[in-house]
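Quick one: structure below, then a few questions.
Complex shown without one protein chain; remaining protein chains in place.
As written, the chain order gives the labels A, B and C, with residue 1 at the start of each chain.
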Amino acid sequence: MKKFVNDPKDYVAEMLEGLALANPDTLTYVPEYNLIMRADTPQENKVSLVQGSGSGHEPAHVMSVGKGMLDAACPGDVFAAPPADFVYETVKLVASPKGVLLLVNNYTGDRMAFEMAEELSEADGVTVRTLFIDDDVAVQDSTYTVGRRGVAGNFFVMKAVGAAAERGADLDEVYRIGEKVNSVTRTMGMALTACTPPAKGSPLFDLPDDSVEMGVGIHGEPGRKREKLRSADAMVRELVSAVVDDLPFSSGDRVALMVNGLGGTPIGELYLVYGLAHKQLAERGIEVGRSYVGEYCTSLDMAGASVTLVRLDDEIHDLLTDPAEIPIRVF
Amino acid sequence: MKKFVNDPKDYVAEMLEGLALANPDTLTYVPEYNLIMRADTPQENKVSLVQGSGSGHEPAHVMSVGKGMLDAACPGDVFAAPPADFVYETVKLVASPKGVLLLVNNYTGDRMAFEMAEELSEADGVTVRTLFIDDDVAVQDSTYTVGRRGVAGNFFVMKAVGAAAERGADLDEVYRIGEKVNSVTRTMGMALTACTPPAKGSPLFDLPDDSVEMGVGIHGEPGRKREKLRSADAMVRELVSAVVDDLPFSSGDRVALMVNGLGGTPIGELYLVYGLAHKQLAERGIEVGRSYVGEYCTSLDMAGASVTLVRLDDEIHDLLTDPAEIPIRVF
Amino acid sequence: MDNERAFGDLDAVAGDGDFGYSLARGFEIVLSDWDALASDSPAEFLKKVALVISKRVGGTSGPLWGTAFLRAAGAVKDRQELNAADAVAMLRAAAEGIKARGKSDLGDKTLLDALIPMTDALEQRLEQRPAAAEPAVGEPAAGEPAPGGAELAALAATTARAAADATAPMRARRGRQSYTGERSIGSPDPGAVAIAVMAERVAAEWDVRE
Partner (left out) sequence: MDNERAFGDLDAVAGDGDFGYSLARGFEIVLSDWDALASDSPAEFLKKVALVISKRVGGTSGPLWGTAFLRAAGAVKDRQELNAADAVAMLRAAAEGIKARGKSDLGDKTLLDALIPMTDALEQRLEQRPAAAEPAVGEPAAGEPAPGGAELAALAATTARAAADATAPMRARRGRQSYTGERSIGSPDPGAVAIAVMAERVAAEWDVRE
């Protein structure tokens, strides 16, 4: 394993400490509960927003805390949901009179932790709602699973509800918007390589030199199928088709297009993928209204990418355009 | 080689096309000269800024084109300086009455291309100045080389001259600022793995599983020495010491601290490195005034990081704080 | 109660990065808090363990195992000394808790597929005795002797291992493995294997102690 790491057990804590040191005016780090929160939360007139889920997906979600997005993020260990108690403590810290919305990527562990935290918080008299995000089209057979997984499309939900909350919307309205965005957001990803969790020290799965995993999960969960490495054009076509056919998106739709890197793929390749996806959508009569290229939800150092589409209407477009100030920035 | 690539010869062109498609309102792509420029350049009252150098360092420099930073970037092939003629054509396209500043990372090929372009442009009556950037402390023996290399510190020069030009400074003033920032900026990087250029298809050099290259160049040039992989703390200490001792930076200095990823290292690790570097500077009495964590100047998919320090004064701090709008953003 | 080594063995299974680093860490925390967990009754002890796990352990394992310990505590809340029947009641309660928390059941290819068969086997073995204990004409009055701890532990271990092995051909419906669909077929469920390892460890300890 070649990583910048001291004791692997301290990986998450040291990352959060660095994040807080880099953003001394805007962020607070609470080591006891492994959480990052806005220095100015809670606010009387704003619904507070919390996102958890395992670590290793950065910038999701700890680097999305800030004005216009999350009030707090309480990550677990690498690829593990946070303890329910940490979520509960986070809710206590950010509880606002307007209520708290918990954003949860749809995984068994995360669901259980957030549901337990919601029960505990409501017993304390805090108004809490929980929204599950499940944009991953790779999981098709929902009878056999807890359903679709939440992956990079998560960003759009956070951004839209963040803007709505900042504008002063009440909890039900913020929830409505989050659910609406989630319902028109679809993602599919693929791995070129496996990722290496610091505590494991070796790749999480074997992926031969000539193979890719289509539909991979962001914790290295297997996807739809394993296939041979092909040209970027052919592979991107498969991702785009899977996403388009799922909602489905159709000719005349206006969309946000995100090409998300999984951690090990350089930004140059992501822009190349973006160009291919954009043109493939144009062939289908689908117009790109907003574009997003970079890392939004990663899987440690996994090489690979995902393609996300959001069907835009004026309301969603507006919310996505609102300003936000989060650690992921260039200056 | 596991990459998103069609024909490797088209790698750069397809990346630039994707970049332009993702930024239709603000950027123009000119395929004949492999260049990306602001849609609104040149402007009567603003010095125009151009940066070239090889591709493979994205977001440097094509993704730094936009209001408040570059007017144009004309990259070469992966890790190769652009042809002099392309630089010359770029200068023609962006030439403003207030003049053009060429920003050049200090490498033989880039120097020659930009010097030739400057001669050709001046023969046409365009006022041009060329500024060489050389922040890399790894190269110590300047009798044997063309001198220090330009690496991630480049970002600070682009940002500061971009702000000055936007404020309306004349060419000499913009040049003065660029030279000043360069003179107080120092960087040192290290590789955990080699990078794989698309046209080569295999790693550019061999780096055993237990070794790192200290002081590596952003084209995979060897650095000061090869050594064993150690704890993040020990390795970051070596980078920070090399940078601090070079200028030197001393107790009481206020600095910008950048932890730059070389492409394959995830942002979580970069924040961990940031935290360590920040604390090591504090031990030396050096205060961090601004922090930068992410990818600014990469080496394709190389795992590794560099540490950059800029000694801040009020003028530089102000210029770094000015707004800018470039493709590297999250929304 | 000397489960330290049993927990340690579990760690070896749990530490493979799939079944959950966090579970291993949770038991580490339990071990390091061992003295603080000292209690007046088994139920109180189990409740404290449940609390530590719920508070500090994340992943899928935290809520599942936390719930399991809490329900186990509930099953023996008036008892000072635990007998074999209490152990069965605890295991049964734990399994019901996991079902409820995980919205899962027998056949979903989870640890339940080792835990439930193991509990059933223990219960059956215990039920044989009172039945046999009713004096039957021409039979020895005491029926079969009450099964000893060592025998029960051995039974639990072999049943759990066989049940864990039997999960291999199943298709996962819960946990990470469920996403793989058909591909989940062929290898046993890590959670079920962990139950088997724990049971085997307890059986081995019992042997040494007797």
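Criterion: a residue touches a chain if its C-beta (ideal position, glycine included) is under 8 Å from a C-beta of that chain, and two chains touch if they have at least 3 such contacts.
This one's a predicted model, so the numbers in the text were calculated from it and none came from an experiment.
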| item | value |
| --- | --- |
| Touched by the hidden chain, restricted to displayed chains | B |
| Sole contact to the chain not displayed, among B:4, B:29, B:86 or B:292 | B:86 |
| Residue in contact with the excluded chain [from B:204, B:236 or B:267] | B:204 |
| Hidden-chain contact residue, picked from the options B:30, B:146 or B:247 | B:146 |
| Residues of chain B in contact with the chain not shown | 9, 54, 76-78, 80-86, 107-109, 112-113, 116, 138-139, 141, 143-146, 149, 197, 199-200, 204, 217, 219, 221-222 |
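Keep in mind that, in the parts below, only the chains that are shown with their structure count from here on.
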| item | value |
| --- | --- |
| Whole-Å gap separating chain A and chain C, where each centre is the average of the chain's CA atoms | 35 |
| Separation of chain A from chain B, taking each centre as the mean of its C-alpha atoms, in whole Å | 29 |
| Centre distance in Å when chain B and chain C are each reduced to the mean of their C-alpha atoms | 58 |
| Set of chain A residues in contact with two or more other chains | none |
